[in-house]
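Incomplete set of chains, arranged as in the complex.
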Amino acid sequence: MVRFGHTRVLCTASLEGRVPVWMRGQGRGWVTAEYGMLPRSTHSRTVREASRGRQSGRTLEIQRLIGRSLRAVIDPARLGERQFIVDCDVIEADGGTRTAAITGAYVALRQAIDAVLPGQDARPVTGMVAAVSCGIVAGVAVLDLDYEEDSSAEADANFVMTDRGTIIEVQTTAERKAFTRDQFNQLFDLASDGIDHIVGLQRSALGTG
Amino acid sequence: MVRFGHTRVLCTASLEGRVPVWMRGQGRGWVTAEYGMLPRSTHSRTVREASRGRQSGRTLEIQRLIGRSLRAVIDPARLGERQFIVDCDVIEADGGTRTAAITGAYVALRQAIDAVLPGQDARPVTGMVAAVSCGIVAGVAVLDLDYEEDSSAEADANFVMTDRGTIIEVQTTAERKAFTRDQFNQLFDLASDGIDHIVGLQRSALGTG
Amino acid sequence: MVRFGHTRVLCTASLEGRVPVWMRGQGRGWVTAEYGMLPRSTHSRTVREASRGRQSGRTLEIQRLIGRSLRAVIDPARLGERQFIVDCDVIEADGGTRTAAITGAYVALRQAIDAVLPGQDARPVTGMVAAVSCGIVAGVAVLDLDYEEDSSAEADANFVMTDRGTIIEVQTTAERKAFTRDQFNQLFDLASDGIDHIVGLQRSALGTG
């Protein structure tokens, strides 16, 4: 269970015996992610995707992002031909659910791989990954926006980075009007500091700090 | 959050402005229920219904049961033309999720109605509803089976009853071989006692005990 | 074709070469059921499920019940690794379609198994199964409700039992208000007598009476 302010996401990793059909017989592993929100995790109830019969574009986009982020620090050859599925279920949403999910998913995946492949010399996990959201509110760069800040933000950004400060994914979107490269650089500085802090929290959770 | 042994179900009730299309303009209210399991709530991971694109027959059957059970203690005319949706999401499953859901859903619905319609003389909630599961294991009637007992049960039963001991719903199924009416009556006696106990717990949770 | 009053259900059993994927290679057989209503079988036309793109929760619930009831009198090991599909299609509906379907499905399945596995010593069919609906109308227990009685019933019950009087499935639901255990026992007595009568009719149809 990962918690950023009021946002709470339950992250679990499960070993699946088989990799997807298109990569069988290659001796390489795979990590995939699924994301969901409980209908009542949001301020006003959202429709249950299972009863509507399909996942929204937003959900698909987020679970693709989580999967890519995790695979960036996994060596598929060392994983062997096995698949891990990481489930990220939002119990309570108050901004930044996708970055909280990535951060928690990394911890859950790392623990699951350690349990399944203990004491292995060539470790399949090649680094750490963490994520933060930030944005521009009233012209100022702000880290980890809550729901209210998010609603009035002029720009919205998600940074996914490693523990060495290198970049895995950057997504920034102007919400009301375009913003400048200077503002973008302020967001980047803020996110880099935030990632450092979060990596420390991940190390504590994993008992590796 | 309702907890029966290791089974944990998150129940929330939300006010929806509008009743379903087929009952608009009649001045009567409606209560509906939705049920879901997190993929990792079970011992081995189950497929996410949202990604599979439809709810299973089991899920539909359970949410119909929860809805009927709640509506049995609601006076639709007193509710006014408004709808409540009760979400029951299983966080951890260890047998008896549907009866735990009914029991928790009642508490959530009662609290939501009290919040929305406080101090009303003609109360829309006309009684209490609680549910237990039980079964026959190795020839003996057992209350509230866990996952292991459930897997080896010869019969499986769910009883939904009121605080006055009257019957809302009885469902019993032979799993391996047909059973006798004597055995059925033992299940019924066990369930009646269980319901009494659970109604007491609901009163405590509601602060009405 | 089974007929209870105005309710008419066409039941056929088909041998399918293969059992479902999850039980292949175990040498055991399987029986599954499908249920449908012609759009015009009801008093006012209902929407065709094929054109709506999915089966309703009610349909899924009923076909699961029919399948479970039939499998309760089948020994899967004696069936061999083959599957029978029983189709129950309601031509005209006037109450009690699910219990009529179970009763007719048993006869169709029995005939199909006898045709496919004639003169076998260890018979895969280990007993007979029949079903009745009943309910409480104006405070009185009534057997085999028609559509009009069903609409005004205070309770609705389905009993599935064997020719030896043992229980396979009991489902009772309060429609308007909860009912007492005494009333439940009256329903049970009525159903037991009804089942006896129906088993006799099944024996005539099978020429085994």
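The first chain written gets the first letter, and so on, giving A, B and C; residue counts start at 1 in each chain.
Here, contacts are C-beta pairs under 8 Å (C-beta built on N, C-alpha and C of every residue); 3 or more make two chains touch, one makes a residue touch a chain.
Given the structure is predicted, the values throughout are model-derived calculations rather than measurements.
Peer 1: Count all the copies in this homomeric complex, not only the 3 that are shown.
Peer 2: This structure file describes a complex of 6 copies of one sequence.
Here is the rule we use: only the chains that are shown with their structure count from here on.
Peer 1: Give, as an integer number of Å, the spacing between the C-alpha centres of chain C and chain A.
Peer 2: Using C-alpha averages as centres, the distance is 49 Å.
Peer 1: What is the distance in Å between the mean C-alpha positions of chain A and chain B?
Peer 2: Here chain A and chain B have centroids separated by 34 Å.
Peer 1: Quick check on chain A: which residues sit in contact with 2+ other chains?
Peer 2: If we look for residues of chain A contacting two or more partner chains, we find 53.
Peer 1: Under the definition above, what is the set of chain A residues touching chain B in their complex?
Peer 2: The contact residues of chain A facing chain B are 10, 12, 14, 16, 34, 36, 38-40, 44-45, 48-51, 53-55, 59, 85, 87, 89, 91.
Peer 1: Please output the residues of chain B touching chain C within their complex, sorted ascending.
Peer 2: Chain B reaches chain C through residues 54, 57-58, 60-61, 63-64, 68, 72, 127, 155, 161-162, 164-174, 177-181, 184, 188.
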